[in-house]
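Omission of a single protein chain aside, the complex is shown with its protein chains in their original locations.
Chain lettering (A and B) follows the sequence in which the chains are written, and residue indices restart at 1 in each chain.
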Amino acid sequence: MDPVSILLGGLSSGMVLFIVSVGLSVTMGLMGFVNLAHGGFAMLGGYVIVLAMKHWGLSFVPALALAFVVVAAFSVVLERLLYARLYRAQELDQVLFTIGLVFVMTAAVTLGVGPETQVIRLPDWLRGQTDLGFMTYRTYSLALIVVGTLLVIALWLGFERTRYGARIRAAVDNRRMAQSLGIDVGRLFTVAFALGSGLAAVGGGLGAEILGLDPNYPLRYLVYFLIVVAVGGLGKVTGVFFAALLIGVLDFVLKLYFPKGGTLFIYALALMLLLWRPQGLFGRKSA
Amino acid sequence: MLETRGLCKNFGALEVAREVNFRLELGARHALIGPNGAGKTTFVNLLTGVLAPSRGSILLEGEDVTALAQAKRVKRGIARTFQINQLFRGLTVQENVCIAVSERLGVGGAMLRSAGQRADVLAEAARLIEMLKLGNDTGRRIIELPYGRQRLVEIAIALGLSPRVLLLDEPAAGIPSAETHILLDAIATLPKDIAVLIIAHDMDRVFRFAERITVLVSGAVFAEGTPQEIAANREVRAVYLGSALDA
Partner (left out) sequence: MSPAPDALQRRHRFQWWELLPWATGLAMFFAFPNYLSFGTQLLVTILFALSLDLVLGYAGIVTLGHAAFFCVGAYTVGILAQQLGWNEPLSGLVAAGLAAGIVGLISGFVLLRTHGLTLLMVTLCTMTLLEQAANMGHAWTGGFDGMPGLSFTMILGLFPFDVLYFKSQYLYSLSVLALGFVVVRTLVYSSFGQSLTGIRENLLRMHAVGAPVRGRLIVAYGISAALAGVAGGLFTQVTGYVNLAVLGLERAAGVMIILILGGHGRLYGAFVGAVAYLVLEHLLAKAYPTAWQLGLGLTLVAVALFARGGLIGLFEKLRGAR
């Protein structure tokens, strides 16, 4: 494979990682909540898309939008009813609760849909190859790169240029200070949580091509999503973006050249990085 | 006994300690007062090694301890209490005090003998618990105690380290006035060669106790003297009145 193809392949899977993980980064940064169930929302999104396309004949893009809305709404219900009770709890309780949630989601999907791997049929215009002038490449991978880039720009603008974004940044930086300035961190969190879960749902659907889609999805990729967030830094949209791309490309290259155990290096790198900079590559050190 | 020379601490552009030169004499009963945000607790954190100073040095009995870790300073006899209780909340009063006493006696890492068989630790803990009139609460968990009583456990833990320098950060805060005498009695019965520094917000509470008072304002020593001198100092009164008016 030539270097450009490798880079494009890695970037496209990095974009998927980004879309799924960005919400996790913001919510963990805001509340310090250890949410191991985040991948579950991505999986649910994938299933909403599969079901909507199969049973209601929805096409791919509207199904993505539907997944966003459904999962975001569902996550708000969970957040208000359950997550909110554990904000002040110990990490251990949060870990238990979210692992339990993963089990419930996995079992529910297995019961409702079945244990087999689902395939999301891409529309014709996303299949095949696109001529880039100097080379041709898979249209879908290119589309992922475009979508991911647009998304990070939109999120960056939202974070840096809107009052809402400024509030979230303030609250990630120093929750108590933000609260004393009259920012309702609880409500902020609910909105961020919904947005993040909705994006994860979209990511689950977009990434089914690369990551697959079956009931074990949340557990299988749990460590991956967490690594992306940890490397990128909590609550840092651009940090997560670059971390996701880095890991996506690295993973792609390693799997290509060291098909057996190439991912070992990713874990080793993540481990060393976390020991060296616990706040992540792009996070700022807290005082 | 304990001395600081040119002690400075910055958090970014914020100076919380400015050129603090301070001496705590052997057996002193010293008070450190100052308005809110004067940097009193920061000063205690610098003395105990929770924070590292930006500049300056800390000397204990003439020896430089500035680079020494917190645990090492405790071993050398610097003990403190916290402005907000820092207790082992799920454990009993007895266990709380025993943990401190075990560390002082160097048996905190002993694995074979049961903590309940350490007669020396238990006896010392019992003595301290009696001294702070906590005898009826020995077996109660911290979370079951009213805040004022918890405050006394805080003192018992510090005394359990048999310090030579005792730093009490706002010890009376949260203790109902009817019980402050237990605290003051306990402090009064301390061996004379322990140097005690009480950090307080206002003068009234420490007046009876302190032989010397240092006033800290905006991280710097503003005035120092006997209680009478400080009480008579117009500038100190102005600072307090000023901050009272601000508040």
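The rule we apply is simple: a residue touches a chain if its C-beta (ideal position, glycine included) is under 8 Å from a C-beta of that chain, and two chains touch if they have at least 3 such contacts.
Computed from a predicted structure; not experimentally measured.
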| item | value |
| --- | --- |
| Visible chains that the absent chain touches, using the contact criterion stated earlier | A, B |
| Sole residue of A:L51, A:A143 or A:V223 that reaches the chain not shown, by the stated touch rule | A:V223 |
| Candidates B:S57, B:Q70 or B:N233 - the one touching the absent chain | B:Q70 |
| Touching the absent chain when the full complex is considered, from A:V34, A:L142 or A:V172 | A:V34 |
| Listed residues B:V107, B:A173 or B:L190, member touching the removed chain | B:V107 |
| Sole contact to the chain not displayed, among B:R5, B:R55, B:R127 or B:R141 | B:R141 |
| Positions on chain B contacted by the hidden chain, ascending | 48, 50, 70-75, 79-80, 82, 86-92, 94-95, 98-100, 102-104, 107-118, 121-122, 138-141, 144, 157, 160-161 |
| Chain A, residues in touch with the chain not shown (by the definition above) | 28, 32, 34, 82, 85-86, 89-97, 99-108, 110-111, 115, 219, 222-223, 226-227, 230, 234, 260-261, 263-264, 267-268, 270-271, 274-275, 278 |
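In the analysis below, only the chains that are shown with their structure count from here on.
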| item | value |
| --- | --- |
| CA centroid of chain A to CA centroid of chain B, Å | 48 |
